[in-house]
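What you see is the complex with one protein chain gone and the rest in place.
What follows is subunit A.
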Amino acid sequence: MIPAEFGATPWGRAWVRTVASTASAGPNALLPKARSLARNHAVTVTADGGHLEADVVVSGVGNHVRIELPPWPAETQAEAKRLIAKAMADNSGLAPGDLPDTLDADFRHHGISVGIGLDDLVSECNCRSRRRPCVHVLATIYTLSQLVDERPELAIDLRMSPTELAPPPDPNWVPLTDVDPATFYGG
């Protein structure tokens, strides 16, 4: 079976639901366009303490998107950590960056949502369109869903301390940016 392009895992699907809910009252013509932007690498996403930023380039014009990403309250974080630890212990053989899908059900059971519903979503975009959320915000969320599909842990990380989209660094390697040129040859 070929995996879905957006929301191949329950973790990415949580974010696809957010976008899809814009079509609950009738078809949303922006969705195919937003998917096409995400598909064609038009969106560059970065995360920064409590919000997502994205540049969405359409026909050579850049649009700047900002989406609020409030961390879970402390008690939800504690509950989530407990559920994660239990699920990870029950599921060996997971690849790095993955989460067991059973955890998604555990979260729902405890009323924890990894995505953010459309009603609670605070976003802004510097485009002139009057439709909100605009196609750029939708494309950003589609892209986020793909990043989450690639690394389910990201879905949790975003709600714990949303500062990095990349996986944690490999302890066997030191990024050049972390090497101090002044002490390179010794102190």
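What we mean here is this: a contact is a pair of C-beta atoms (placed from the backbone, for glycine too) under 8 Å apart; a residue touches a chain by one contact, two chains touch by 3 or more; residues count from 1.
In this section, contacts and distances are computed from a predicted model.
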item: Listed names "Helicase conserved C-terminal domain-containing protein", "ATP synthase subunit c", "Anti-sigma-W factor RsiW" or "ABC transporter permease", with the criterion being the UniProt name of the chain not displayed; value: "Helicase conserved C-terminal domain-containing protein"
item: Sole contact to the chain not displayed, among A:27, A:111 or A:171; value: A:171
item: Contact footprint on subunit A, counting only the chain that is left out; value: 1-3, 5, 8-9, 39, 41, 92-98, 146-147, 149-152, 166-167, 170-177, 179-187
